[in-house]
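Every protein chain but one is kept in place in this view of the complex.
In this document, chain identifiers A, B, C, D and E correspond to the written order of the chains, with residue numbering beginning at 1 in each.
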Amino acid sequence: MDNKPTKANLLIEALPYIKEFHHKKIMIKYGGHAMIDEEAMNSTARDTVLLKYVGIEPIVVHGGGPEITRSMNKMGKEPRFIKGLRVTDEETMEIVTMVLVGKISTDIVSKIGFHGGKASGISGKDSQLIVASKKAPHKIKDDETGEEHVVDLGLVGQIDSLNTELLQMFTENDYIPVISPIGIDDNGNTLNLNADTVAGEIAAEIDSEKLIILTDVPGVLKDPKDPKSLIKQIKIDEVDDLIRDGIISSGMIPKIETCVKAIEEGVESAHIIDGRIEHSLLLEIFTTKGIGTMITK
Amino acid sequence: MDNKPTKANLLIEALPYIKEFHHKKIMIKYGGHAMIDEEAMNSTARDTVLLKYVGIEPIVVHGGGPEITRSMNKMGKEPRFIKGLRVTDEETMEIVTMVLVGKISTDIVSKIGFHGGKASGISGKDSQLIVASKKAPHKIKDDETGEEHVVDLGLVGQIDSLNTELLQMFTENDYIPVISPIGIDDNGNTLNLNADTVAGEIAAEIDSEKLIILTDVPGVLKDPKDPKSLIKQIKIDEVDDLIRDGIISSGMIPKIETCVKAIEEGVESAHIIDGRIEHSLLLEIFTTKGIGTMITK
Amino acid sequence: MDNKPTKANLLIEALPYIKEFHHKKIMIKYGGHAMIDEEAMNSTARDTVLLKYVGIEPIVVHGGGPEITRSMNKMGKEPRFIKGLRVTDEETMEIVTMVLVGKISTDIVSKIGFHGGKASGISGKDSQLIVASKKAPHKIKDDETGEEHVVDLGLVGQIDSLNTELLQMFTENDYIPVISPIGIDDNGNTLNLNADTVAGEIAAEIDSEKLIILTDVPGVLKDPKDPKSLIKQIKIDEVDDLIRDGIISSGMIPKIETCVKAIEEGVESAHIIDGRIEHSLLLEIFTTKGIGTMITK
Amino acid sequence: MDNKPTKANLLIEALPYIKEFHHKKIMIKYGGHAMIDEEAMNSTARDTVLLKYVGIEPIVVHGGGPEITRSMNKMGKEPRFIKGLRVTDEETMEIVTMVLVGKISTDIVSKIGFHGGKASGISGKDSQLIVASKKAPHKIKDDETGEEHVVDLGLVGQIDSLNTELLQMFTENDYIPVISPIGIDDNGNTLNLNADTVAGEIAAEIDSEKLIILTDVPGVLKDPKDPKSLIKQIKIDEVDDLIRDGIISSGMIPKIETCVKAIEEGVESAHIIDGRIEHSLLLEIFTTKGIGTMITK
Amino acid sequence: MDNKPTKANLLIEALPYIKEFHHKKIMIKYGGHAMIDEEAMNSTARDTVLLKYVGIEPIVVHGGGPEITRSMNKMGKEPRFIKGLRVTDEETMEIVTMVLVGKISTDIVSKIGFHGGKASGISGKDSQLIVASKKAPHKIKDDETGEEHVVDLGLVGQIDSLNTELLQMFTENDYIPVISPIGIDDNGNTLNLNADTVAGEIAAEIDSEKLIILTDVPGVLKDPKDPKSLIKQIKIDEVDDLIRDGIISSGMIPKIETCVKAIEEGVESAHIIDGRIEHSLLLEIFTTKGIGTMITK
Partner (left out) sequence: MDNKPTKANLLIEALPYIKEFHHKKIMIKYGGHAMIDEEAMNSTARDTVLLKYVGIEPIVVHGGGPEITRSMNKMGKEPRFIKGLRVTDEETMEIVTMVLVGKISTDIVSKIGFHGGKASGISGKDSQLIVASKKAPHKIKDDETGEEHVVDLGLVGQIDSLNTELLQMFTENDYIPVISPIGIDDNGNTLNLNADTVAGEIAAEIDSEKLIILTDVPGVLKDPKDPKSLIKQIKIDEVDDLIRDGIISSGMIPKIETCVKAIEEGVESAHIIDGRIEHSLLLEIFTTKGIGTMITK
């Protein structure tokens, strides 16, 4: 009986957060380590189910880069990138859709179901959830020659509008929607979308309380080599300075910009957290200090 | 960051119980130590609020013996007991009602409110929640002389019927009802009722999953002097033997009989737990072993 | 058969008023003679139930001064007043709460139930119905010496905010709420409130059609010694003159001010009526002339 | 102020009946004197509206014999009767429909509306409320010659089935439906129906509490010449004897049979009352003795 | 099997219109040829039912001039017209009501029912659907003498207000309301109304998508003698010119003005179509070209 009171104490400590986020929506972007293997996905799914059971409404958007590349390789299709962006021809788009909707999403749904949640996979094509249009080709400067090239990434889209009626139906009926980041254009074509962007824009549209992005870094670090230099909280009007100073750089920039946009459109706070830490989701939500970087107004 | 994963682990350990009792009603009889002082009442109230927030529907029935006696003394009215049962004349009944409804219930309601729950006090008189009738006088044998006396305890009642429509309204609208154990007879008279009995009968009527009685003992003990001799689980058809063998005795007998009746009428399990242990309520509900005695079918 | 058509005629005469107030809320402040004894309370309760059955929604706030004083005396606690206002220390507050919530309210609820209504007692502590704060001490001039004293009446409060969600739930489900005039402050302390004020402020908050205050006088009289000098109707902008001219004086002033405030906040009319007349409630509502003083915009 | 308490007393006396029939349906057959002129119809309509406002759900079926004959005469069409039953050819049926639906029903609807009720006229043709079929021709013996004739009354129908969905919609939305007693057969033809029968069968189908038939006699009289010989109550198993003894005779027989059938199918009580007495409807419902003959199980 | 694919093709061709008007209200004014005989009324009713079944919400207003005149003749009452307007004395008003409500409306309701729709007849008197007032007498110049006469047409009304709650109840419950164009004034008197006007004003009030008026002409013709000179579409700001040029003239003027008013108050389009063409209703709604004249903003 010795350790039990301690256990109950911890439940009691979580109470203020459970109250604060009661019946609130929390958008969670699954990515990186949190989806790396069976065990990691199970853990992430179980944490998500716990949120649901304590009265929070989680909505999931998942990414899938590494799995897509693996599948393309299997199919003898060579992935092609320009400056880090995937060139998406029709055949690639078909593979992307199959992997995101037919593999990753069904896996997440199974795992949430296994832990007692009711999940349902939806893609941006379901009842026109995400209407998108092809991104215009843009100029890229060759670092070496200094020449400018016009680059067309193919079927890569930007979000035009969201029809979240379907999402509302899910959350009102206690389902956890699991969203694959593809869009549909006016002619019925499928377009590849950035998962962080999808998570951010849907979060804003459905009045989500939080946007939580699971990554493979501790958050924003003052010194990228020192994980102890984590910046716990950033206000959105500090972001420009941090970028100029090089503290927010490269791959973190679009993530932070997604967060800033979501907050400007009404999300209360956005969180960049480390999916490599077990239960990082719960620790970020149910502890005062949290474990990653929180962006707020 | 060291102890945090542990904290989250404990939340995850509670998940199976949170799932099992989701949207289920749990009737809690407040009594003894759990109501002894400000701090104890605050702790009990906070635990009750936590149950609500993780999706369980607590209903509270409270007792109040010691407080009644204190108030009677203040008013210069001497409490009179026959074989442990309070003799209740009209003036006593008025004091009992004032203390239960006007003092104890309003206190509990305040404390639940303070911790973030929505509570509302109701007595058995509100919209005829508890219709009762006066208990017939009964014979008691004088232990010394062996003579039999007919004893009339006065305004002490037994439950005839329950109108739980009001309770349903509260639970459906996310209120925690706090019930004072008095009844009303067909002529509008108030009757004194046993709080355990009220808890048990209402638990059965509203299809409660559990009946939890907070007491000042660890539960049913094989050896009353050895708190380590706790019997963790009793099946209702073992009860007769346990009474005959003297293991269940004196004040515990009516409590156990209340539990047995509740189970026979549909409550899944009844629990006698030790209110002196902090968070005993949470430990009983959210741990495999529990901390008291569980009675089941 | 002779007198029967007459009887039906009277029902027909009430029809215009029944129609006018159909599904409208009427706030009734019980006080004075209307609560003086069993018979008076029964009559008031029966009239209230009739209102409910003909489609009006009565809400009751009750007072309780005399009963509180009686109970304090019983408990050997001497009531103390400064200029007519009860000084409320903690012990007094406890007694006040017990008497209002545990005695008077449960009595009214019983009687309404006995006459076929569904009533439920609530205090200002139930789900934070009435959030109040302690009144600041104020200066009082000694009539004899002319000296000013700072007087602290103790736990006497003023209303800060109302959470009427609970009230709405009651009226939507055909319950008659019976409200005890105590409040709760941010720290969970109980505060003593003026019952007329509570009735008036709640009436305004819940869009009550009428506020009816049962008193022991015929209404506002031009000549206080002549009950025939009743002023049937006062417009709120005539009130200042009537006070200056001494026609509205002493104890009537705060009542009228409560009425004026309620009307300014949206109540259609306020009524000061004589609870000593049988069925005064029905006569005021269902007859053209009424029997007391009506205050309107 | 002298007579006012009396007035309120009378309201209070009606309370038990108002409670008893709260939210209950009462089917009222308008006929005879109650529809004889503007004043009578106004009075009947006002009484009906009062029932609605005190929480009772009145449903009206009206007759119309005299008005039909008047209209036929105006149109130069001679009414023809065989043994008191109207022979209904197609032209007559058209006139009957126009008078019932287009004149009498719209008149009643106007008057109910004028007194503050929401009424809507419906005929048996509206969404197939009353599906009927033509009555088979039947033999009639000539009283003088003793010969038997086969008589075909034409478009006179009997009720086959009722589709009361429309009625439910009206009563649930606080409308008073006013039903014209015509039916529709499977081929879309209109059929003439007996209004008492329509009232009785619909009363049973919609679980009406009472069936009240307004007539021009005091009720069933032991001695038809002595209005004081009124039989206040008849049990349905006494009816056969009363017919055999000639106490129930001629035109009263089908009315009583309609009442008996309605009661056998679930209506609590049926009432034959005198529409010539003012407010007879209210007197029958709101007084202990009533004023006519009540038939019960 | 040969012609079947063609059949299905036609269903598919109607799909865009079925989608466009899904759950939209369409007000249909029945008049002229569409009501001329059994066959025509059956065809019109069947088309109306089809609209309902493919998800459109038809509301019907009917006229009835010729039938009224026929009935008046039968009753030996001579119809009197001044400049084409029916002089309506009380007796005429009674006949008008009987014919509209008791004959035409019940006929339409039967036929809609026969084809599988749920219809219910309502007049402007039902729950005060159409509150009207008597038109003021107006001056008319004698074409021959040039003298001006003050003409009082009697019980001819203009619409003051509409209470469409009843209509909403019908359409929400899948009924097709069939409205007779009479009104009721504040004193309960019935007034004769122009059916086109009733259709137009109700169409605007209930946010109807279309107003379709069935007439006996092809629509607005450039050359009244050449049916091929049909003007397919008129914008409301072209109407004044068309009237000035004499293209819209005589009886068409009030119809067009009704259409213009309806469109100004929110109806999307109004249609004057030829009821003599079979299925003109369906052809106007489900084909691109339509068959009559469409008026739009």
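One rule holds for everything that comes next: a contact is a pair of C-beta atoms (placed from the backbone, for glycine too) under 8 Å apart; a residue touches a chain by one contact, two chains touch by 3 or more.
Note that the structure is a prediction, hence the values are computed from the model and not measured.
Hidden chain, full complex: it touches shown chains A, E. Touch with the chain omitted from the figure is made, among E:M27, E:L50 or E:I273, by E:L50.
Checked against the full complex, the candidates A:R80, A:K118 or A:R276 give a single residue touching the omitted chain, namely A:K118.
Taking the whole complex into account, chain A touches the unshown chain at residues 71, 74-76, 94, 97-103, 105-106, 109-111, 113-114, 118-123, 125-128, 166, 169, 173, 175, 182, 184, 187-188, 190.
Residues 1, 4-5, 7-15, 18-19, 22, 46-47, 49-50, 53-55, 115-116, 277-279, 282-283, 286-287, 291 are the ones on chain E that touch the missing chain.
Methods note: only the chains that are shown with their structure count from here on.
Looking at chain E, one finds that none of its residues touch two or more other chains. You'll find the chains touch as A-B, B-C, C-D, D-E.
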